[in-house]
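Omission of a single protein chain aside, the complex is shown with its protein chains in their original locations.
Right, chain A next:
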Amino acid sequence: MSAYTTLTAAGYRAAVRDKVTLFFTFAFPLIFLVVFGLIYSDQDVSETGRPYISYIAPGVMSWGVANAAVFAIAFTLMQWRRDDLLRLIRLTPTPVTSVLASRYVLALAIGLVQAVFFVAVSLLPLFGLSLDAQWPLTLPVLLAGITAFLAIGVIIGSRADSPESVAAMANCLMVPMAFLSGSFLPIDMMPSWLQTVAKVLPLYYFNDAASATLTGDGGLADIGVDCAAMAAFAVVFGVIGLKVFRWSNRT
């Protein structure tokens, strides 16, 4: 077996054996869906006349997927460095790209399963989401979004040296971003200057694209622009991530 395959298998086993983390990875976005879904059940947003669920479902999904991507890679990198596992890898002939590729594939798989699960629940009559015809385009949107947030996770995981600091840094970034990007509240309800601020946040584009593909709130051109923006974020954060990457805590 190749290093890549074996690393991916080890990562898969590590993920499925951590039942608690696995449960909350899938349950966490659903909790938000339930809370917001029940509060705003059968209500429309007065600014646009669209039902709340059309805002909340894509927003909470993209936030949940982004959150999981950031946390998973940040924790893994911090832990591998702290336990000297990165040093072990550094001493083998395996290229770093194989290691990154295996983590990337794992993150994509987790994000995909999260999204499928979440959308399936949202389609239940209780929540009443109706899918737009261009829903298959959610796949490239997930790819772009997970890539961008994985790159952010690499930066956090390279700077943080303890689980506590990973949680602090990631939450500090992801929770405000969720509100400012319209994941939990329709962005159309926010003052216009905040809507402008939102446009510098990668999650805004993830929300916007997911909302277009799942509920039809935007066409192909919008989705293309959103994906391009996420790709640009991925490149910028990816470059920073490689710059701050450390093999060891000992210098």
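Just a few scattered comments:
Rule of thumb we're sticking to: a contact is a pair of C-beta atoms (placed from the backbone, for glycine too) under 8 Å apart; a residue touches a chain by one contact, two chains touch by 3 or more; residues count from 1.
We adopt the following convention: contacts and distances are computed from a predicted model.
When the unshown chain is looked up in UniProt, the name that turns up among "Methionine biosynthesis protein MetW", "Cytochrome oxidase subunit III", "Beta-ketoacyl-ACP synthase" or "ABC transporter ATP-binding protein" is "ABC transporter ATP-binding protein". For the chain left out of this panel, the touching residue among A:D84, A:D132 or A:D161 is A:D84. The chain that is not drawn here is touched, among residues A:G49, A:P93, A:P136 or A:P191, by A:P93. By the touch criterion stated above, the residues of chain A touching the omitted chain are 1-3, 5-7, 9-10, 13-14, 17-18, 79, 82-85, 87-95, 247-248.
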